[in-house]
Structure formats: C-alpha cells, structure tokens
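In this view, the complex is presented without one of its protein chains, the others remaining in place.
By letter and in written order, the chains are A and B; residue numbering begins at 1 in each of them.
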Amino acid sequence: MKRLREFSYHEPESLEAAIGILAAGGDGARLLAGGTDLVVDMKTGRMRPSIVVNLKRIPGLSGIEAVEGGIRIGALTPVATLQASPLVGQMAAALADAAAVLATPPVRGLATIGGNIGRASPASDLGPPLIVHEAIATIEGPDGSREETVESLYVGPGATTLAVHDIITSIFVPTPAAGFGSAHLKIGARAGGTDIAMVGVSAGVTLGADGRIAAARIVLASVAPTPLRAIAAEQALAGREPSEEAVAAAAAAAAAACRPISDLRASASHRVALAGVLTARVLRSAIARAREASR
Amino acid sequence: MTTTVGRSVTRIDGRDKVTGAAVFGVDLAVAGMLHGAVVRSPHPHARIVSIDPAAAAAAPGVEVIVTGADFPYLFGSATRDQPFLAIDRVRYVGEPVVAIAARTEAEAQEAADLVVVEYEELPAVCDMRDALAEDAPLVHPDMHTYVKGAHVIVPHTNINTLWTFERGDVEAGFAGADLIVEDEFTAHALSHAALEPHVSIAAYDPVNRAYTLWLPTDRPFQVRGELTAALGIPSDKVRLIVTSVGGSFGGKNTLISEAISVALARFAGGRPVRVEFTRQEDLTATSTRVPAIMKLRTGVTRDGSITARSAEALWDSGAYTSNTVGVAIRGSSTIFGPYRTPHLSLVVRQVYTNRATTGSYRGYGTTQVTWACESQMDMIAAALGLDPLAFRLRNGYEEGDPYINEQIMHGVGLRESLERTAAEIGWGEVDRAPAPHLRRGKGIATMLKPTATPTSSNAVIKVEEDGRVTVLVAAPEIGAGQSTVLAQIAADAIGVPIEAVVVPGTDTAYTPYNGPVASSRTTFHVGNAIVMAGAEIREKILAAAADILDRDAGRLDLVDGRIVEDGVPIKPLSELFGGLAYGDGYSITAEARYSSKGSPLLKAAAPYEWMSSIFWMFATHAAEIEVDIETGAVRVVKVAAAGDVGRAINPMACEQQIEGGVVMGISNALFEEFKGSGGRIDNGSFADYKLAALPDIPEIVAIIVESQHAEAPFGAKGIGEPAAAATPPAIANALFDAVGIRILDLPITPEKVLRAIAEKASAEGAG
Partner (left out) sequence: MRLTATVNGRARTFEVEARSTLLEVIRESLLLTGAKEACGVGECGNCMVLLDGEPTPSCLVLAPDAEGREIVTVEGLAPEGALDEVQAAFLEAGAFQCGFCTPGMVITAGALLRDQPNAAAGEIKQALAGVLCRCGSYTKVMKAMEKLAGRGA
C-alpha cells in the first residue's frame, strides 16, 4: 500500500498554540481536520507537508448552535452532523441537501465543513450552498480574529485567501429572509448521487409578498476554477414570476456563465449542458421550498 | 443417491470470509521478509540510457536493488517477449525498470523515488490502428527471434497474432442476402480491479536454488510453468502456495507482482520479499481487458435468416503478448454468436502497442465480441422490422446443431435462456417512465462461450483414520465457490456428508496438476476427476470395512458417512479405523485424471477440431433501463439473467456468479473507462476509475437453465465467465428501445448518450 512520507506531527490544544506552530512552520505546514482531503492528497503526492497540525484536540471547534441572527457551525463539525442537524435543515436547506450527497456516509463522518472550504476544490459540495446562504467565516490568525464571507475566500482550484497560519474556526449562516427557499443538486458518475460533482448547483430564491422573485442566488460547482456565482442568471430571475420561462432563462444564463475545463470526470461541453439542466431542476426545488416558507 | 448436489449448501469457506479470518495474499507475513517497491517508466517508449541507483542504495533500510541487467530473463505463455524488469528499453508507461527491497514498505517506496534513470525517448505507437500503419514504430523489432507457440506472427510489423478462418462460400452467402449491414464496434480496455491488489511473497533458497512463492492466483501450475520456462529451471525448483484470492477475473494468472518479488528474492540472500502493488500501480500498470475494434458484416434474408457473416477483429495486446493470443483467437471465433451461419469468414489481427499489457479477462475475449454481435443483431432486427427476440430465436442454435467447425453441440440451453429472460423482463410490455424527462426501454442479448479444450485435471483423495476426506486438487478458491462445489461432488461421489470433506489450499508441492481455474472449467474438469477418484476410494473404503468388520464386501455400502450392510447402518466411517491397534492404521488414497482430449464429443471438421469445446455455455441477459434525456444518465432498472449451467451443483453459487456477472457488466458498460493520452493512464484511483456500487444495482433475477451434459459430473457445465458478457449489449439494446440511439463504442457514457440524442433530434428536425 502507499505509505505516507514522514512529517512532524503536532496536536496543539489551543488555537494560539496551533497558530504558533503554523507561523513558525512556514509553507510546509498544513492543518489536519478530517483528513479526507489531506491524507488522500499526501498519498497521491499532491501534497507533501513537512508539518501537520491536527486541530482536533482544540476544544470548541465542533458543533452547531443557534445564535443571534442565524446559526454558527464549528469548523470541525463533520458533514454527517450537518446532514443530521434539524437546525441546518431549517435554516439552510441547500447546505443540508449538499451534506447528504457529499461522499458516502462513512466519509461524511470524518469530513469537516472547515476542511471543505480549506481544500477549495472547484467541485466542492459545501462551497455553493454556503455562498448561496451568504455564510461568513470566522478566521483566527496571528493578528487575532476576523470575519470574511465564504464567497471571498475562494481564489482558484485548491487556493484560498487564507495564509498558512490562518485557521477557520466557525461559519456563521444568517437566518434567511421570509419567503426564502434553497436547494442543492449535483450529478456525478454513478446512480448513488454521491460522487464528486461533474456539475453541482445551489440556488436560493426569495419570494416577495406579491409572489414574484424578489432575489435569487445561484452558485455552481465544477464549472469554473472556484464556485461560480451565476450573476446573470440571478438577474434573469429578479422581479419575475417564478414561472418555467423564468427558470429556463436563468438556466440558460447559468450555462452561458460556465467556464469549465475538460478533465477525467467530464468534458467542458458536457458540463455546460448539465449546468443548464441542473440549474433548472434546482431552481424548481428552491422555488417550491420558498413557496412553503411563504405560507 | 444424491445428497448434496443440487442443494444450496453453505459455502465451506464462508465462515472465514464473514469473520475476516480468511488469509488473502495481502494478509500474509513471512518471518524476516523484506518489502519491495518498483521504479517505473514515465515514457511509453524509450531507450534506457543509464540507471543510477546510488542514492537509493544509500537510503535507510534498503537491502536489494535489481535491474533488468541483473535478472535478464524473458517470460510469456504464448510468446516469450516480456522481461521481469525492462532490459535496455521500456515499452509502456509504468513498465518496471528497477526493483528495490527494503526493511519496510515505506523505506522501499521512498528509495524508489531516489533512483535516477536517464531515457532517450523513442517514437511510440499508442493506438492499435496506428500500429498497423506501414511506417509505425515497431514495439518489438526482434519479434521474429522470440520463443513462441504455434500462432502466426508477421515479422517486422507490430502484428503479433494473425489468424484467418473461413467456412462455406461467404460471397455466395452475401449474394443471397436481401440486406447486408456492416458496422464497426469498439470494446474498451477494462481493469480487472480485483479488490485485492496484485501481491506476492517470494523466497529464494540459495542452498537448493529453489523459489517458493506465496500468492493469490487462479493458475498455479501455469504460473509455475511460465517461471520455470523463463528461468530455465526444472519444476521442482519452484513451489507455489496459494492464499485466498481476493478476486481475479482473469487478472491474477501470470507473473505480475511475482516478476518483481522473484527478481528481488533471487538477490535477497534467502530472505523472503513481499511485493504489493498500490492501487495506482494495479490500475495503470498491470493488465487490462484486451481492447478490440470489430468490423462485422452480416447478410440476412427479408424474413430474418442469416445468410453470411464476415468479421475483421483487431486486438491490442499492449506492450507484451502475455496471454492475449488465445483471447484474440478464441474470442474472435465466437463473434458470430450462437447463431447458425452457413457462410462466414474471419480475419483476426492483434498488434503490439506502447500501452500497458493486456490479457485475459472474465470471458476470455467473448465479452468484446458479444458487444459487437449482439448490438448488431438488434440493428438488423430494427432494419428488417423484426422483433429482436424472434430474430434471435429464429437463428439461434438448437440441440444437435453444428458449430462453425461442425462440432455437434450438445446441451444447448439457448432457447430456454432467451424465452425465460424475456418473460421475466416483460418483453413486449411497455413500462411508463415516471417523469417527463425519463424514458424506459428493454433490451436483450445472448452469447455462447466455449471452455478451454482440451485440458486436464487431477484429483487425489485421501481418507484419514478419523474418516475425514481430503480432496487434493489445484483449484484455488477465487471466490466463485469452487471449493464448496468440489466438496459437494466429492461428498456425493464417495457417500459422505460434506462436513467430512476438506479441500485444502493449493500447494504445487502436494496438489496434483490442474489446468487453470479459468474458462469456467473447474466444476466440469476437476469435478470429473473427483467423481472418478471418489468412485475408486469408495470401493477401497468398502473393501477396508469388509476387512476390519469381517463382513462380505458385496453387501456393504457407504451412505452419508455410514457403512451400511444390506441397508442397515452398522458403523460410522469416522469410527471405522478407530479401534485399530497402535501403529496399525489406514490412509486410503485414490487418484484420477480427467482430460477432455480425445473425447468423441469434440469431433469436427479437420483441421478445426481445436475450436471444439467439451461443453458450450449459453447466457442471456434482458435489461430494462431508464434514460434521463436531459442528462444522458442511464439507470438500469432490472436485469433478468439466465445461465445455462448444465446442472446446478449449488444453485446459490450459480446465482452468485450470475448476479456478480451482471454487476460487472453494468459497471463495465456504464462507468469504467481508462482516461489519458499518449499511452498514459491518468485515472489510477477508484476516485476516478469508478466501479458499480450498491445504489447502481437494479433488481437482478438469476435464472438457472439446466440443459444437462452427458460427460459432465452430475451434468454440470460452468457458469462464471459467460455471466458478464451479455449485460452491456442488453443495456445498449434497451437504450435503442428507449430513445432510438445506438452507441457503438463502449462505455455508454452520459456524454455520448446526450450527444446521440441531440444528433438524432437535429437529424429528425432536418429530415
């Protein structure tokens, strides 16, 4: 079997200690959360860290709680916990949908929300729903704590704005507006629906009191170097009746916005075709949920 | 008097499997063993300019470093063309160049990264069509100098196998046709992807100059033969001890990890060397199904009788021939399917390319040709406006029909397999799709498969003093339940309960010769040897009983482990020898050999008797699928799968094979594909080489057809191999039924489906 290369291993028990190790370690240092990305990347040789800093002995980084104006999700919260959480189901349906299709159940038990953002995969299932829900990450660094939107963290495949010594400690998901509904869908290789996305789409729709779409957010996975906000598609919906025509227009706009590559999982042209279909499907679900919420 | 045959006896290896106690190749540790790692070629074709192992040699834990120059032998069952480690040149990406043994696997892997190899790249040929070109680079310029079998090669080309065959008058046959169709089909390379990766432990005893190998393999004697032939040593210098096999599917039957462990062991001063390939190595650099491009031309009358068929099949052996020659020839010979074809011709060519070596794969070439034949059968039926099932039944073989070499076929369960699967799937009934973007369709496909003929098997049976029966056969349990089925045959042949029968693992030092556990031949051939040896040992037991109990042997019988006199039990076999004086004992042995050679059943037109098969297997699969016309995704809803097994010794084991075959067929048809270019395989992980998982699995109804076979043990033929071949064309045919599109090249990906749907729509729009 493939063996891991040697590294120096640390299990700090506080954020300060962790940040200290990271800051001293420089470029070769990596955080370890669930390890479902990092350990795999180390086996395939994609990453060869000289220092591994395990976050799991630091108290308080896991769990979901209702807070003023929304919910706060600890960075080490496993995806399985997101999937099972009634709070997440109520407040962020797209995130719950995504959690339920991220890998298979045993992997979900290890994989964390912070690690998903940290890995910054263009195919990430959690990035799109978090962006749809306007989630905000709390980040701890040598200069203290700061907040940034999850959307702003992504800069490219596998790359974030985070410095080596930055640690995401929690994610805040605001309570959605009245009349809001969201959903997430993806398509992978096999029927189980849990394979890495060839294309994934999250959408959130807010219905106004008049029944028209007041606002929409649409974010796609696996069609660009980062989770892709389909602004034109969002605009195509704003102010319109939630009709099939509106959905079709948004789907076309979303497909047009895609900048995919061809890789092992799908060709660029197939991704564009799927992006339109999935956007339409996910919008229908989001609209249905928004209608529920408006009742 | 049958007691276990025909019953779904619990598998005798089952307890060890469900408790995790079974010892597979990867589970074994031998005292003092070193661990190997391999430095592999990054180029499809290159000259090795130099190898500098100095840094690796100095790395911690490293004990042995071997290159092709140190162990310059060639192996190969058909053509001896393959080095243990590359000699002077590399011919595929991933070819082993340097082997390293260290105290730990981690140390070996780290040291492997330190070896510096300088290459001079050579022009490569990575596509089988390109390999045929006049000016194609030659993968083996010296092919004509290699030691090889009787097959025909074309020197100074890449063609390592050439075979033509003709019966009747093809041109006349085509002249008599109302419709002639010609199509080209492609069957892709596939990984065996046995979940147990390639692994072996080899030890070299410098005193006796002999090798011992512990390994999972389905062909112990053939692997031993390849090794002794390559090294020029007698058979007693190589001993193979076979572990539980974690899946083979035709993949664990030649020198793969063994080539490395043996080369390292030779220089390890007596220490055993363990070599386990990583999944990445296993997927990208071991063996795959032989990919094939098949041109098939068929003439039919308006009412649906086949008048003539001609085929051209091109096969890609990859860089070395391994066991592909038989695959290409035997496989191609069944491209006409189980149909009466009065006139036919066939041209088979196989080429070397600078790709990873290919080889036998569950079905031995029949999965490839079945894809072509059965897709085209439906295309013809559509062109003639005939029902695909009726078209098959009209042309299909019946009992006593002559095969293409004029062998008279017996035990032909084809019609029954077609009719029963069709009935099970609801042939002709239209199922409504549950949503507007979904379409449903049904398809059927069938096939025939010979077994390797002639081959032989031996059995030695011993009865111990406590009445336990040891059946010594070289038939490793590869998961298909052969040890249970053979124990059942032994139990009934002798007259003892199955609990009294032990089938020990294979050890070439003790177990007698057997042909490969392949070609679905085990139950029939080894079973026959056991039946013969069993009858003999039964007589010997009764003679001993008469002697010990002082009775008349003629009145004794052995029933369910009890000595019976005139129908009355008088002594359990387990106690028969117990009362003897210290130092006085019995160990009764019998041995028998079964060979299909010379069987009158094989008679055929000269010189084509070699194409005869001691038994023929038929399998039909009918599939119902659902297509998402917006995404191109294909979901299999149900498969009814019939296998003509002759007689089911153990119906549950037959069902396992049929169900497993369908699963593999679905996986092969819809998900599995190597990606990459220039001879490089980029998806060397199960993250990107996808195997079917539980949510992909439809309802599978296994149907056992029992056509009986006169020369078979209790009438039983075989089942394992044909089980996977018919599913892919059944899916393709169902896809045509659902949305009217035809995919000619495997796999059936959503992308191809979506494109074909769009093309059809635009063609219809234009027309």
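Please note the rule applied: contacts are C-beta pairs under 8 Å (C-beta built on N, C-alpha and C of every residue); 3 or more make two chains touch, one makes a residue touch a chain.
Keep in mind it's a predicted model, so treat the numbers as computed, not measured.
Visitor: Would you mind listing the shown chains in contact with the chain that isn't displayed?
Guide: A, B
Visitor: Looking at A:S62, A:S124, A:S170 or A:T194, which makes contact with the chain not pictured?
Guide: Checking each option in A:S62, A:S124, A:S170 or A:T194, the one touching the absent chain turns out to be A:T194.
Visitor: For the chain left off this view, which of A:R3, A:R240 or A:R291 is in contact with it?
Guide: A:R3
Visitor: Footprint of the hidden chain on chain A, which residues?
Guide: 1-7, 9, 11, 32, 34-36, 39-40, 43-44, 52, 54, 56, 103-107, 109-110, 192, 194
Visitor: Could I get the residues of chain B that touch the absent chain, sorted low to high?
Guide: On the side of chain B, residues 8, 10-11, 13-24, 26-27, 29, 106, 193-197, 244-247, 249, 278-279, 478-481, 652-653, 655-656, 659-664, 667, 685-687, 691-695, 697, 700, 702 touch the unshown chain.
Please note the rule applied: only the chains that are shown with their structure count from here on.
Visitor: Within the complex, which stretch of chain B touches chain A?
Guide: 104-106, 109-110, 276, 278-280, 630-633, 635, 671, 675, 682-683, 685, 687-688, 690, 692-696, 750-751, 754
Visitor: In their shared complex, at which residues does chain A touch chain B?
Guide: 1-5, 40, 44, 187, 189-193, 195-196, 264-267, 270, 273-274, 277-278
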